[in-house]
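The next block holds one structure in the form of structure tokens; read it before the comments.
The complex is shown incomplete by one protein chain, all other protein chains being positioned as in the whole.
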Amino acid sequence: MAEQTASGDFAALRETIRTFVDERDWDQFHTPKNLSSALCVEAAELLEHFQWLQTGSREELGAAKLEQVRHEMADVLVYLVRLADKLDIDLNAAVAEKMVLNRAKYPADKVRGDARKYDEYKDYKGG
Amino acid sequence: MAEQTASGDFAALRETIRTFVDERDWDQFHTPKNLSSALCVEAAELLEHFQWLQTGSREELGAAKLEQVRHEMADVLVYLVRLADKLDIDLNAAVAEKMVLNRAKYPADKVRGDARKYDEYKDYKGG
Amino acid sequence: MAEQTASGDFAALRETIRTFVDERDWDQFHTPKNLSSALCVEAAELLEHFQWLQTGSREELGAAKLEQVRHEMADVLVYLVRLADKLDIDLNAAVAEKMVLNRAKYPADKVRGDARKYDEYKDYKGG
Partner (left out) sequence: MAEQTASGDFAALRETIRTFVDERDWDQFHTPKNLSSALCVEAAELLEHFQWLQTGSREELGAAKLEQVRHEMADVLVYLVRLADKLDIDLNAAVAEKMVLNRAKYPADKVRGDARKYDEYKDYKGG
């Protein structure tokens, strides 16, 4: 696992970002608090491209907007990987852990085709 | 490149998420518009853990909050990878492309130690 | 109460915004879902001005940024008032209602000087 991570996508991104930040002496601004703000701002800039659209499919976006969307997604990813680096979090392990919880919270045979949140689901069923 | 992606972190996450979604018949809710909303909501849930803290370091967070932070980061990543899947976007390529733009916008020798945005920087220096 | 609202700040804003929207035939885009996205995007644009600052005081912001902050706050308010209009929600009544809940959740004599969330507080004290 550790070896896979060391040679994986996240490890490569982490190194690219570290170099970029160090060359600019920006590590001083990269508290986890500030990085989580920046991540949230980038996620909203991504959302902005979709807010007046119907579904935001590739066709509805068009080529120019799709490129902007790609770049906003890159920004989100960069801040996420940077935050993981600063907090020493393994993103693959974090998702693996969270997916176990998600599978338990949303059993496939009970929530099929239903997007309500777990809490609402529970309330609704009366369980 | 394609081969690396096929065996990389993102490809593995994409498959895990596809299986999870398909088992629940949730693909019908996963328009790019809805996914970008969900991503933004998760990014804000992540931010919530930091909002009243000083810097949000591991020490300041403590073990319990750090675990919640790990899980919120996992949620952000899951929606990002899912959105990339639905829009057929290669996240590694997107970051590579964006980093080229970032390096041009923020030349290391000019912005060192300065967190102002590119526009402000330009205005300030070029004024 | 109804009379006060009719002549108050929110009623005046609501009318100004209705006129602006109607002149542009934009009501068709103003579903509550879309308006809540737009509100979130504007809130993040506001946050962007503060993300690398220490506290974001008037002095730290400076005159130019303070004006941008004023405008982002105006955007947030416009979408909030518009959403309230579309959902037929009385904002004064909503805050009055919520403040009753807040006072019960955070009793002054128990949370003084403590910014933890209600749930954490409860867990901590009740542990």
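Note that the chains are named A, B and C in the order they appear, and that numbering of residues resets to 1 at the start of each chain.
Here is the rule we go by: a contact is a pair of C-beta atoms (placed from the backbone, for glycine too) under 8 Å apart; a residue touches a chain by one contact, two chains touch by 3 or more.
This structure is a prediction, so every number in the text was calculated from the model and none was measured.
Participant: Mind pulling the chain C residues that touch the left-out chain?
Facilitator: So the residues of chain C touching the missing chain come out as 5, 8-10, 12-13, 16, 20, 23-26, 28-29, 31-33, 36-37, 39-40, 42-44, 46-47, 49-51, 53-58, 61, 66, 69-71, 73-78, 80, 83-84, 87-89, 91-92, 94-95, 97-99, 101-103, 106, 108, 111-113, 115.
Participant: Since one chain has been left out of the picture, which residues of chain B touch it in the full complex?
Facilitator: 29, 34, 37-38, 40-41, 43-45, 47-48, 50-52
Participant: Touching residues of chain A against the unshown chain: what are they?
Facilitator: Residues 37, 40, 44, 52, 115-116 of chain A touch the chain absent from view.
Keep this in mind: only the chains that are shown with their structure count from here on.
Participant: Which chain lies the greatest distance away from chain B when centres are computed from Cα atoms alone?
Facilitator: Greatest centre separation from chain B goes to chain C.
Participant: Round to the nearest whole Å and give the separation of the Cα centres of chain B and chain C.
Facilitator: 26
Participant: In angstrom, rounded to a whole number, how far apart do the mean CA points of chain A and chain B lie?
Facilitator: Result: the chain centres lie 4 Å from each other.
Participant: Give me the residue numbers in chain C that touch at least two other chains, ranges are fine.
Facilitator: 37, 40, 44, 52
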